[in-house]
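Apart from one protein chain that is not included, each protein chain of the complex appears where it belongs.
Here is chain A:
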């Protein structure tokens, strides 16, 4: 009988996520089509309507397409995080989550491994999107492609942890549709993904404040600054902090002493 090995367990969990991803090729294309539609169709329309001033980290006027690139990277990660969450709810309903949760390793480690495996998949999607955007002629700083990696990882972990938390409280697959209305859409549209905070300020101070303190906005700003080789320390702290809070809450909710209260065993 073998003893548990965290490294091998993580490898197994990551391979399973990758295999599931490769088995669902349409998921890969859907993940790319969604931001590309925003970039090519919506951005073309909004470009005329939304004038952008020079705001950090940009040092000159930029096109709307350039502005929304970090937001669309965030969109890929947000949808991927929710997809992972959906897959966990499915695993719980189908019972395969029990195999993971009865592994002789700490539960927080198993959840973190699952989270990191999901983020790895989202990084592949994000870079595929960046390459396509560059091929479409969007002015993306190529030297920024490397420093943006840790920002993508951190932002991916934050939204993935939120997905884990949701998976711990959603009892049935059918209830997941509500997540679209109450989590994904507000999080995306009340963020700096599509317009800067000062634009929102013109419409409503309250909405602007929500936009500014939305953890998803902070993740996007982290990515935006990293693409230009800069660190936005507030965004870094907020993304890491909110990710940690989401993860701790998910680990708490997955604790065996609380599971039966949610009406399920795994």
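Everything that follows uses one rule, which is that a residue touches a chain if its C-beta (ideal position, glycine included) is under 8 Å from a C-beta of that chain, and two chains touch if they have at least 3 such contacts; residues count from 1.
Throughout what follows, contacts and distances are computed from a predicted model.
Student: If you look up the hidden chain in UniProt, what protein name do you find among "L-lactate dehydrogenase complex protein LldG", "ABC transporter ATP-binding protein", "Multisubunit sodium/proton antiporter, MrpF subunit" or "Deferrochelatase"?
Tutor: Options "L-lactate dehydrogenase complex protein LldG", "ABC transporter ATP-binding protein", "Multisubunit sodium/proton antiporter, MrpF subunit" or "Deferrochelatase" considered; the missing chain's recorded name is "ABC transporter ATP-binding protein".
Student: Which chain A residues would touch the chain omitted from the figure, given the whole complex?
Tutor: Looking at chain A, the ones touching the missing chain are residues 1-5, 8-9, 11-13, 15-16, 19-20, 23-24, 94-96, 98-107, 255-257, 259-260, 265-266.
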